[in-house]
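Heads up, one of the protein chains got dropped from this complex, but the rest are sitting where they should.
This part shows chain A:
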Amino acid sequence: MTWLKQVGWRHLVGVLMLVFALAPILFVVSAALNPLGTLSSSELVPTGASAGNFTRLFSETQFGRWFLNSLVIALASSGASVFISALAAYAFSRRRFRGRRVGLLSVLLIQMFPQFLAIVAIFLIFSTVTDLWPGIGFNTWWGLILLYLGGALGVNTWLMKGFFDTLPRELDESATVDGASHAQVFFRILLPLVAPILAVTALLAFIGTINEFLIANVFLTDQGSKTLAVGLFGLVAGERNNNFGVFCAGTLLTAIPTVFVFQLLQRYITDGLTAGAVKG
């Protein structure tokens, strides 16, 4: 009875959520393996297994190229964005300066503006950029990465500032008294302690970038420069029912890098903060 009260309910919640979480994914797997490859013939449980949809994906589209583009753009921009927002979060959490509260509020406010409407402006800006510096213009990795980094100060800074706030200030104060510079406090003491939240943030940024569609769709027009989101959407934009199997096959393969990054960061996410350091 005690077991049921202390542990049993935890498993019950877990199992119920597993059913909810996995049913749609099972459907996608089943549709991807479905030999007919149409929406109307897809069932929850696979009725047959064929790699036909996967071969069509690679032979009829530039899926490999899209995959590489997505991977490079998402890795570079999520890594850089985590670093940039960690820097800002440190300043907002640990330093007191004029304009701190205004700065925090502005960061929050700017991201509340409906971004897709700014697309017209972004298009005009990058038309000029493409003329001046083709290397960071339309259809390039660098241009899109820079554009995504513009949003780096948004939600991630707030998330990380929250976690910096939960670390005791005595830690960096004592380090400062011992003669550490602000850079040493940041890189040597605080950054390792917030590693779990860095990992979570990196993962969120990675997933956000892989899924970004609206801006990428305007930015990347050449077939070979498209990301997975833009390329896959193009597959079902026209012929929805017939391409459903190929689309689901692409969806599954798109999930692989995310799952992989998650596994890579799993250790940091589950380890948590080292209890010893917090005792300070």
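Keep in mind that, in the parts below, contacts are C-beta pairs under 8 Å (C-beta built on N, C-alpha and C of every residue); 3 or more make two chains touch, one makes a residue touch a chain; residues count from 1.
The rule is short, and it goes like this: contacts and distances are computed from a predicted model.
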| item | value |
| --- | --- |
| Protein that the absent chain corresponds to, by UniProt name, given "Maltose/maltodextrin transport system permease protein", "Septum formation initiator", "Cell division protein FtsX" or "NADH-quinone oxidoreductase subunit N" | "Maltose/maltodextrin transport system permease protein" |
| Residue touching the undisplayed chain, where the options are A:L36, A:A76 or A:A91 | A:A91 |
| Residues from chain A at the interface with the omitted partner, ascending | 6-7, 9-11, 13-14, 17-18, 20-22, 24-25, 27-28, 39-40, 42-44, 84-85, 87-88, 90-91, 94-97, 100, 103, 105, 107-114, 116-118, 120-122, 124-125, 131-133, 146-147, 149-155, 157-159, 161-163, 165-166, 169, 173, 176-177, 179-184, 186, 196-197, 200, 203-204, 207, 210-211, 213-214, 221-223, 228-229, 232-233, 236, 244, 247-248, 250-251, 254-255, 258-259, 262-263, 266, 269-273, 275, 278-279 |
